[in-house]
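A single protein chain has been removed from this complex, and every other one stays in its place.
Up next is chain A:
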Amino acid sequence: MQATIALAGNPNSGKTTLFNALTGARQHVGNYPGVTVERKEGLCSVGAHTAHIVDLPGTYSLTAYSEEEKVAREYLAQERPDVVIDTLDASNLERHLYLVVQLLEMGLPLVLALNMVDVAKSRGMEVDAEKLSELLRTPVVPTIARTGKGKQDLIQRAADLAQQPVNQTPLVISYGADIDKALLEMQSLISEGAFLKNYYNPRWVAIKYLEMDEDIIAKGRAVNPDLSDRLTAISARVAAHLEATLNMDPESMIADHRWGFIRSIIQQGVITRSNDSDRLYLSDKIDMVLTNRFAGPIIMLAILYGLYQVVFAYSAAPVEWVEGMFGWLSDTAAALLPPGMLQSLVVSGVIDGVGGVMGFVPLIMFMFLGIAIMEDTGYLARVAYMLDRVFKAFGLHGSSVMAYVVSGGIAGGCAVPGVMAARTLRSPKERLATLLTAPFMNCGAKLPVFALLIAAFFPANEALMMFGITLLAWMGALVAAKILRMTIIRGESTPFVMELPPYRVPTFRGLATHTWERTWQYIKKAGTVILGISILLWVIMTFPGLPENKTAEFEVMRQHVAASYPEAAAQELANADEGAELSDQAQALRGALAAVDSQEAQAALRNSAAGRIGGALESVTQWAGFDWRTNIALVGGFAAKEVVVSALSTAYSLGETDPEEYQTLSQTLAKDSSWSPAVALALIVFTMFYAPCFVTVVCIAKEAGSWKWAAFSVIFNTAAAFILAVGVYQMATLLGY
């Protein structure tokens, strides 16, 4: 039989590290049904057997307020793992025992991993594992998850317990006379009625009724409304009594007694300290500088700015390699395939489309590495702490900063992992507001658009413009969040009761996993959605082709042009090899013919499905100064913002231009009479705020749990962006730009 072992524990107890140490590469990441909580599973050998290990979400308690807690509790109660391993931080034992007590009250077969004994030791603490084991009547195994020390022993103890389940009687704590009496009464009612029998032990169910746990009460009401109501009545009676006599509710009473129980255990000499407990740990000393009221914000800005610098400096070369590779691929395909529809589809549709996105992979990867470093060292929690006051003013939470930063708060992220990063927020309202506004940040795909327009119209102020654009994105996102939180997602803010984990040196494996998981989401997007969209775009920009008579007209024009030059020039051009030196005459002829080709391409595009859509939108978009060609680009940009530049360059018939090779396109735009700095500004604003890209929209639907919100983000953002763009264009025009 394969034993199932669940890993439980507080956040930052080293659970994931332990899970990795136990399972190695044999793991699988999925999701719990219906919620966005990750479910990690893996296999581990114990002697001749294999154990199935499940990494539960990190929780401080099982009170079931957050999704994580609900998932963990539901899993423990319903899927009944053979053994639960609870990971404890030995350097912070007292707090970690709160979860232990709750697990013991549920009556689960438990093994405690007393982790981070090295950290405890370095802080001058020694935890007596045997004594702890004796007092809790539960096996305790000291471990150092980082090095794998103790993991064999741990898994062996767990496997033994799974093989020979001892009759585990749930831990019974006294909650004071009033509650204890009520518990007994409720317990016998529950046992008699076999109430919620498959789930939990009777005393535990009774405790949950006293705690007025909505989840359990709803379950109880569904199976036996009568009994459930009787239990609720008892619970209400106790609550009224406690309120009258002690001015307390049962829930706090129960929590206080649990903590009392934990203190009584600690006081029996479980921890030996060779240091004064008020002593400042290294982590606190670092905090005195990094979160200092004056130095803190300055250092934070410096770190974020430094990250930005390093990422762009180091990713430049790899970005070039990847682009070079796609360039080579594109040339090779062009050489292998005969000219025509198929070649055009493969080269312009597939390779350039996907290549444009893939080119950003190194940049995105460096960005995520930087963010992973901030996260794994514990610095990001400090950023949330320092910025919470600002975010709170806009109806968000300090932890929202993470989603914003990943989405491109420091220009160059990606909204897909950014929206997912909003998971760390516990309150649904703040989470929703965060994930709806995070796509306003300047992701790596919007950057080429800005770079193009800045190069064309504001070449003297590049750095300033980029800085302004970043600032504008933040302002837009925060203001939008405030509006949302004051209107359709109104509600109380979540408590900021948050742990500041001690600073730690990140592990290579931790960084690699964090970086790769997010980068992979971005690559997947390029491989699937962008591929499909590129082909679709190619189709609507190619079909329907020009009617015969139009094509013939251009052919006639070409002949006219050729006829106006001497015969010798035409001959020379027809016979010349590629790259051969041409006479002035022949060169002029080639230029003239290319001009006709370009006119034909423009006419074809105007006639294509995309051109017609763009033209139809012109009557509205002219208010923001966008012509039909810009409209095509923006419609394409809904698929993926990367498409905006490449579609513009096609529309200006420069052939397929790589998103990064915007030089020539920017010169064209600068010279074009339908463009002006006003249009450029309006387009920058519109690109920044309009509908998130398709993949992000799918992601929003998943994370928000409904397509309604995904549709909302498309409509709301586009409308807001359009209003802003019109405002900017009209203002700038008035001012004479």
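Keep in mind that, in the parts below, a contact is a pair of C-beta atoms (placed from the backbone, for glycine too) under 8 Å apart; a residue touches a chain by one contact, two chains touch by 3 or more; residues count from 1.
As a working rule, contacts and distances are computed from a predicted model.
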item: Protein that the absent chain corresponds to, by UniProt name, given "NADH-quinone oxidoreductase subunit I", "Ferrous iron transport protein A", "Carbon monoxide dehydrogenase large chain" or "Peptide ABC transporter ATP-binding protein"; value: "Ferrous iron transport protein A"
item: Of A:43, A:236, A:255 or A:466, the residue in touch with the unshown chain; value: A:255
item: Listed residues A:172, A:194 or A:288, member touching the removed chain; value: A:288
item: Touching the absent chain when the full complex is considered, from A:225, A:306, A:324 or A:495; value: A:495
item: Per the touch definition above, residue among A:197, A:237 or A:263 touching the missing chain; value: A:263
item: Residues from chain A at the interface with the omitted partner, ascending; value: 60-61, 63, 65, 91-95, 98, 123, 125, 249, 251-252, 255-256, 259-260, 263, 277-278, 283-284, 287-288, 291-294, 296-297, 385-386, 388-390, 392, 398, 494-500, 502
